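Written out below as structure tokens is the structure these notes cover.
What you see is the complex with one protein chain gone and the rest in place.
And now, subunit A:
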Amino acid sequence: MAQEVSLKSLWESEREVILQVLYRDREVRNIEEERIRKLKTHLQHLRWKGSKSGSQEYKEKSCARCRQALGLLLNRGAVCQGCSHRVCAKCRVFLRMTRAWKCTVCFEDRNVKIKTGEWFFEERAKKFPTEGKHETAGAKLLKSYQKLSKISVVPSSPPPLSESQCGGGPGRFQELGQFKGFNKSVENLFLSVTTHMKKLSKSQNDMTSDKQRPAVGPRRCEGRSERRSQSDTAVNVTTRKVSAPDILNPLNQESPKCPTSPVLKQEGISFSPAPNTLFSGGLRHGSLISINSTCTEMGNFDNANVTGEIELAIRYCFRTRSLEICIKACKNLAYGEEKKKKCNPYVKTYLLPERSSQGKRKTGVQKNTVEPTFQETLKYQVEPSQLATRQLQVSVWHLGTLARRVFLGEVIIPLATWDFEDRTTQSARWYPLQAKAEKDEDSIPTNNGELVVRAKLALPAGPGKLQEAQAFLPGTGDEPSRNGQLCVVVLGAKNLPVRSDGTLNSFVKGCLTLPDQQRLRLKSPVLKKQACPQWKYSFVFKGVTPSQLRQSTLELTVWDQATFGVKDRLLGGARLGSKEEPAGGADSCSRSKLQWQKVLSSPNLWTDMTLTLH
């Protein structure tokens, strides 16, 4: 079904029913994707363990998995049939009842294929090669629903739903005998579904509820003050959550906690870097902003009255280029749940301005204490040059029931002025915790760097003026109005939100949306390991007219290519064209608007533009 799945032909009441199913499905998918992400992360860790670092040559024979030296006579190793690497005896997994074996990584690779269902997607791709690998019908339907109804899903302050409110139901549902107590608006439904995703999926698991109601899942009544993030409100984002696990930086935590710790799980689930599908009309600016935020950055948390202090030490090792933040302890923390006097604190850090999940480090959760002792070291691989541009944000959180988080305070330490050479700065210090800086983030325009492009509208000005042979399509005689082309040379970008090692594997996507909603998409090659990439790559959109272009939108987005099977990370984007500009960076927008008009009004002339990425 390449064609759009649609809910148009259905009644409103039917749509609501289906929508509820779709939401439940989304929660199932969320859990599944989180599980898959972990599996893939695990596999990647295995791979790293054996990978030889660049400087280290294969000068001696060693096991490709554990790097143990191999002998000449004893323990000589053998070549794995799967990957052709030589591995020692310990790193082999014998397959059931046979003498055949695979190395640990190949074995795990197969395992992961089974466990993630990757085998199925691969098989299916044989028949439907164009299909988005993991996009599900549910996701599509949700998208289609969104188009249909433009629901703004989370109301700013939902009234708490009392039991009695939930008890009644609209007549038609009762007539159907199906909807005992289904009376919630889509908004409330969505709110409750998202805030109770765990519950829902659990109640499906045990299958005990709602026995007499065949077609509809369990209903949730509880009102909650919890919010989902902006990105969560877009209902079709879930398929992309596999992106950006912490694996991109192996030096993650010195004492890694159990992977199923509830914090990790929740964080993963609510983090939704979903650039492509957030807004079904292809207007992505809203998503550009939320892309790097986790839900806690977007206000999805409760606030406690901030009290107390945190003790931590900061050290930078120039040799290994790693920034180490030793989180020692906290004292006098506020209770996460004041009434119950409960507090399960943990500490989270970011190297601002980066707020992606790759840049997040967390300690374990301490239970039932306002004086937690962590003694955990969180590490970042950072180039010295990068340090000066970063601020260390250390925040303390309470992990409540249902993984609800409560903000307990934070410290922001600018690293620009930090003297890493001075030993005295390396000792642990107490910092008073502070409330979240109000509006602080708003005051800094979301600037994700600049993109330098050069654009030209090439038109056949006249028979004598064919300066650029490549500018014209052959055989355009019968339709002269359509043979213009828009050339956009993406020269380079700077000040991009780089990874903590100061590099990026970046590429640019160009998408020209024509007035008839047809989209022309182009993509540049990937430039590896560069913070300021210079692609010098030309996008040529053929067969467009100036009048078309005036009503078209050109979106240029910069991406960081993911290291392995996960989704690429959106670094920022800029839009040129007729559509109303999004909020933020009004100056640069109007400037680029002018420049864009210049491109359109002066055909066959190159115009240079510096676009601010948002």
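Just so we're on the same page, contacts are C-beta pairs under 8 Å (C-beta built on N, C-alpha and C of every residue); 3 or more make two chains touch, one makes a residue touch a chain; residues count from 1.
In this text, contacts and distances are computed from a predicted model.
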| item | value |
| --- | --- |
| Per UniProt record, name of the chain withheld from view ["60S ribosome subunit biogenesis protein NIP7 homolog", "Cyclin-dependent kinase inhibitor 1", "Ras-related protein Rab-3A" or "Probable 28S rRNA (Cytosine(4447)-C(5))-methyltransferase isoform X1"] | "Ras-related protein Rab-3A" |
| Candidates A:122, A:371 or A:419 - the one touching the absent chain | A:122 |
| Residue of A:10, A:317, A:388 or A:594 touching the missing chain in the full complex | A:10 |
| Those residues of subunit A which, in the complete complex, touch the missing chain | 1, 5-7, 9-10, 14, 17-18, 21, 24-25, 28, 31-32, 34-35, 38, 81-82, 95-98, 100, 102, 107, 110-111, 113-117, 119-120, 122-124, 126-128, 131, 136-138, 140-141, 176-178, 196, 198-199, 201-202, 204-208, 211-212, 214-217, 222-224, 260, 262, 265, 340, 401-403 |
